[in-house]
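To start, the structure under review is shown below, and the notes come after it.
Note that one protein chain is taken out, while the other chains of the complex remain in position.
Let's turn to chain A:
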């Protein structure tokens, strides 16, 4: 702080500090706090409330009729107290109707139906599979670009990887949709070869398989896996590869003992990014499956917010996903023995 003031002076320093604080508070802390707060309460709506109010009104009508017919002062007073009691009851019920009571607790987290819970688990497993597949695809690519290709070829390959990212993610996903659709590119090719027939509808239903979502997800997030791995592999001294080879190590051995241990932080970061992006991806499963295959959890969350208007449940679902992601980060850090500083690099 003192060194900051010394380098930039008081006004500039306070501006920096304010902006940072604003960022931390408004961009990071506040939305999360809002989400957590929402997930921790629910409105206890009584389904019978309307009927109860109606019943009280009709009873009051009856009592009012009785009141008019009453002869003695004593009976009249009796009916009057009953009417007052009913009025108070109605007022209380109506107040409950317009402003239902908030009940705090973990109700939103525990009420998840079995189906939703299955989808939750399935999404996590699928995201893990996407992560593993992306790693298997990206590691050799990253290694090739970083160590094997000539600088010119490496630049071209890098460019080839980056160019598709200049196009909107949705368009990229739709491209895959066109490739994998019933009458898409692959099925057309198969039809041309005479293996399937559009008339008989014997096409291969790629889109009904979660694999199609995997493909699109890997394609969509490939860079987030490649770049961190590339960055770490790139810093590996080429002599170490040669030394390993000179000592008689096979390619497999060299990778297992030299390259992968060196690239661990990059692999961990790549896996974390790919996992988080794919477990939370909404557009890819939405576009690729179009209801032809099961929902992903992200789609469920969307429904809670925008279809059932149940923000509290939605918040609880979202927060569950955040917890899964945090757990994943911790597990990756622990199992790869990388610190938060390695990851930040």
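Quick note on the criterion: a residue touches a chain if its C-beta (ideal position, glycine included) is under 8 Å from a C-beta of that chain, and two chains touch if they have at least 3 such contacts; residues count from 1.
Definition applied: contacts and distances are computed from a predicted model.
Participant: Report the protein name recorded by UniProt for the chain absent from the figure; options are "Tryptophan synthase alpha chain", "nitrate reductase (quinone)", "ABC-type Fe3+/spermidine/putrescine transport system ATPase subunit" or "Ligand-gated channel".
Facilitator: The UniProt record for the chain left out of view names it "ABC-type Fe3+/spermidine/putrescine transport system ATPase subunit".
Participant: Looking at A:11, A:151 or A:248, which makes contact with the chain not pictured?
Facilitator: A:248
Participant: Of the residues listed, A:52, A:122, A:172 or A:262, which one is in contact with the missing chain?
Facilitator: From the options A:52, A:122, A:172 or A:262, the contact with the absent chain belongs to A:262.
Participant: Which of these, A:58, A:240 or A:335, touches the one chain of the complex that we don't see?
Facilitator: In the full complex, the listed residue that touches the missing chain is A:240.
Participant: Could you list which residues of chain A touch the chain missing from the display?
Facilitator: Per the touch rule, chain A residues meeting the hidden chain are 237, 239-240, 242-250, 253, 257-258, 261-262.
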